[in-house]
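Here the complex is missing one protein chain, while the rest keep their positions.
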Amino acid sequence: MAGPVLDRGIGGLRDKAKRYSVFSLARQAASYHTGWQQAWRHAEPKSEYDAVIIGGGGHGLATAYYLASVHGMTNIAVIEKGWLGGGNTGRNTTIIRSNYLWDESASIYEHALKLWEGLAQDLNFNIMFSQRGVLTIAHSEHELKEMSRRVHAIRLNGIDSEILSPQEIKTFVPIMNTDQSIRYPVMGGFLQKRGGTARHDAVAWGYARAADDLGADIIQNCEVTALRRSGRRITGIETTKGVIKTSKVGCVVAGHSSVLAEMAGMHLPLASRPLQALVSEPIKPILDTVIMSNAVHMYISQSDKGEMVLGAGVDKYNSYAQRGSFPVPEHMLEAAVELFPVLSRLRMLRHWGGIVDTCPDASPIISKTDVDGLYFNCGWGTGGFKATPGSGHVFADLIANDRPNSIAEPYALKRFETGFLIDEHGAAGVAH
Amino acid sequence: MLQLNCPFCGLRDEAEFSCGGEAHIARPLAGNQLNDKDFADYLFLRDNPKGVFLERWRHAAGCRRWFNVARHTVSHEIIETYAMGSLPKSKAARQAYQESWRRKTAAEAASKPAKKGKEGR
Amino acid sequence: MAQAKSDAQQRQSATLPRQMPNPEGRQEDCLQINYHPQGLINLRNSGDVSKIMSRHFGTALPQEANRFSVSGDRRALWLGPDESLLMCADQDAAELHRTLGTQLTDQHFQLTLLSDALAVYELNGPYVREILAKGCALDLHVSVFRPGQCAQSSLDRASVTLMCEARNSFRLICRTSFADYVETWLKDAAIEYGYSVRNRLK
Partner (left out) sequence: MAKNKQVMRVKGGSAVQQDKLVQFTFDGKSYMGCAGDTLASALLANNVHLVGRSFKYHRPRGIMAAGAEEANALVQLGTDGRVEPNLRATQVELYDGLVAKSQNRFPSLKFDVGQVNSLLSRFFPAGFYYKTFMWPASFWMTYEKFIRNAAGLGKVGRDHNDPDRYEKRHAHFDIVIAGGGASGLMAAWQAGMSGCRVLLAEAGPRCGGWLNSVDDVEIDSQPAQDWIKKTLVRLQAMENVSVLTRTTLFGYGDHNYLTLAQTVTDHLKDKPAHLPRMRMWKVRAQQVILATGAIERPLVFSGNDLPGVMLASAAQTYLGEFGVLPGKRGIVMTNNDATWHIAFALQEAGCLVKAIVDTRPSASPALKRQAESLGIEVLSSHGITAAHGHLKVARVEVSPLTADGTDITGDALHIDCDCILMSGGLSPVVHLHSQARGKLTWDEKTLCFRPSSAHEAEQSAGACNGTFDLQRGLKEAITAAGKAAKAVGMAVQTVDVPVVDAPRINRAPMAVWSLPNGQGEGEKAFVDFQNDVTASDIKLAVREGYHSVEHVKRYTTTGMATDQGKTSNINALAILADQLGDAIPEVGTTTFRMPYTPTSIGMIAGRSIGSLFDPVRTTQMESLHRQAGAKFEHVGQWMRAWYYPKEGEDMEQAVSREVLATRQAAGLLDASTLGKIDIKGPDAAEFLNRIYTNGWLKLKVGRCRYGLMCKDDGMVMDDGVTTRLAEDHFHMTTTTGGAAGVLDWLEEWLQTEWPELRVYLTSVTEQWAVATLSGPAAKDILTAAGVDIDLANDAFPFMSMKKGHVSGLPARLFRISFTGELSYEINVPARYGAALWSTLMKAGAPFGLTPYGTEAMHVLRAEKGFIIVGQETDGSVTPLDLGMDWIVSKTKTDFIGKRALERVSMADPQRKQLVGLLTDDPNKVIPEGAHAVLDPDQPTPMAMLGHVTSSYFSPNLGHSIAMGLLKGGHELMGQTVYIPMLDGHPPIKARITDTSFYDAKGDRLNGAS
């Protein structure tokens, strides 16, 4: 599983005047915050770049940042059709963990987790990475066995994981209903203490600001409408702001990957599905960790602002509408009250949906394509936020070197042809 | 929540149905020659259009019958519901059917018996 | 949709579930739950069976979808384009199963005895529609779901078939393994009105 060494980028901002710190905050307070600079330039596209990243979500922005900071490619652009982070990055439930079953998964998610651990300092942007732990609950004999399998694999992969008894769970999460007579009693759980949450919007902003600082152009409100090719080579892209020449294009557009692939005459093994989430009204802290339950089917955490953040599984049909059907949140809340009766007296504040790109084996695609210079990073489905730094890091490497490193290699499109899948469905029940 | 028209039972809530994804995927016969890449077209590659989508649904909590639906994946408009084994009639859905890349795949071609096999198909 | 429209004018006279569930003084007969053993045979067939059915079952299969035909204690329910459920007295089922099996031989068919697989409940009372509507998304309005009509649907987490016998009288069919759930569910749903249980499956 040994992968490429962790190269965190450059650490901090190049432009000293823009650096954030307690001191800069105090200085600015004196002048009523009139002196802050733009976090990133509102760039207009140049006619040509060395590489273009399509998609200004976390993964795309991270790719740009690592292209610039690790591979020294600074004549690059990120093209975003709407506003930065407005895709799934801006609407996910922010769960971060690396306790996956298969070696290939452990390798990339752990790579990401290690990057998360220094990311705020790297980017000079507090992305509020909160290592409050992620606790997955088992509710049956069968799930206990699955859990044992998982924990053994995780631990041998050198990743932290511990098993908790129902008693320990009750102490750790007093609001959970651990009554053994309920329909799906809490029979145990496994905790990754290094897992947790991060402030999702800040991740996009932090990467954008750091990439911009290194010279990358961040171009918003610019939709890619066609890919230009000459023979089997990519030569540029067409956008709503004109044509841009480039010989390397990285597509990181999550739910829209099939649409982009279509532009290249390709087809991907993806379905774009609504994934819904909701928050309650904010309350004082009652939950200090992240809880995931497959059998009762929901997961929950409490944001720093106080809302309970809840989610469950994807809707059953394909959609690009960023909204789902009511039964999903309905069942999610039934499950939530079943497991956390205290929620009964709370109120749902806001509900939303995102469009996730799900793969047949519930694992992502990080791959070259039949078109030279065209790369795809997609298929993260319901659980790619946690991978953001790792994904950007290895994708930048793939783009810069035109070959996958050992972490990315198993994720090539080829696997669907050969059958070497990385079936993480077990992890994807309510995987986030 | 969508409302679908089961061709047999009538209008019902989406909750009564299960969705089977892309419609009109013909299964290649194992007896036919097909390389792994083309076989993967059948097994894994899925149409995932932003627009008119031809898909299969099953009235799971009702008559358990499968049928086809042409649905817009952005507006969620149900353009047409039509029987299993038949082709759509509306213009938009017909176009989606005909223009689908799948019509040209080797996998689809391999769904018909190559020569008369001994055991039927 | 089309059907809804054609029914529209008749609906004018309809009473609505307007009376909010707050009856003064709850009564036991707001909902009566009565498990009733029934002979049940599932029929799947491809050809015309009307003669055979009329002769040997007592009533032909319903002509329309979502309907059932009745003759005495016999009922034939439409379940799908080639699927029906035959309901008869419990003690008649085995014999019927045999007879029909010998009569249908000239076509592709399947007759399956399901008396033990499915439980049939009779639900009676003025609030029966309100109570079923708590878990069933069908339009159960008196003007829409009328006597002679049946439908397969869900009652919350259970798959059920509903039959409307009369304005305030329904039959509910579920798998026996879901009967506990369905009974508990019905009683709980009826708390605000009051209910009585005549006969239970287990």
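The letters A, B and C name the chains in turn, as written, and every chain counts its residues from 1.
Note that a residue touches a chain if its C-beta (ideal position, glycine included) is under 8 Å from a C-beta of that chain, and two chains touch if they have at least 3 such contacts.
Just so it is clear, the structure is predicted and the values come from calculations on it, not from any experiment.
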{"item": "Among shown chains, those touching the left-out chain", "value": "A, B, C"}
{"item": "Residue in contact with the excluded chain [from C:36, C:55 or C:108]", "value": "C:108"}
{"item": "Residue in contact with the excluded chain [from C:89, C:166 or C:191]", "value": "C:191"}
{"item": "Residue ranges of subunit C at the interface with the undisplayed chain", "value": "4-6, 8-9, 11-18, 20-22, 26, 42, 44, 46, 82, 108-110, 112-118, 130, 133-139, 141, 143-144, 156-158, 175-178, 180-181, 184-185, 188-189, 191-194, 202"}
{"item": "Subunit A, residues in touch with the chain not shown (by the definition above)", "value": "1-2, 20-22, 24-26, 29, 32-34, 36-42, 82-84, 86, 90, 103, 106-107, 117-118, 120-121, 124-132, 139-142, 145-153, 155-158, 163, 175, 177, 182-184, 199, 201-202, 205-206, 220, 280-286, 302, 304-306, 323, 325-326, 329-331, 333-338, 340-352, 417-421, 423, 425-426"}
{"item": "Touching residues (missing chain, whole complex) on subunit B", "value": "1-3, 13, 18, 20, 27-31, 34, 36, 39, 43, 56, 58, 60, 64-66, 75-76, 78, 84-85, 117-121"}
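One rule holds in what follows: only the chains that are shown with their structure count from here on.
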{"item": "Chain pair, A-B or B-C, that carries the greater number of C-beta contacts", "value": "A-B"}
{"item": "Distance from subunit C to subunit A - Cα centre to Cα centre, in angstrom", "value": "49"}
{"item": "Computed distance of Cα centres, subunit C from subunit B, in Å", "value": "33"}
{"item": "Subunit B residues counted as touching two or more neighbouring chains", "value": "15"}
{"item": "Set of subunit C residues in contact with two or more other chains", "value": "none"}
{"item": "Subunit B residues touching subunit A - in the complex, by the definition given at the top", "value": "1-2, 14-15, 18-19, 21, 36-37, 40-41, 43-50, 53, 55, 71, 73-76, 101"}
{"item": "Residue numbers on subunit A that touch subunit B, as the complex places them", "value": "256, 258-259, 262, 267-272, 316-321, 325-327, 360, 416-419"}
{"item": "Subunit B residues within the subunit C interface of the complex", "value": "5, 8-13, 15-16, 61-65"}
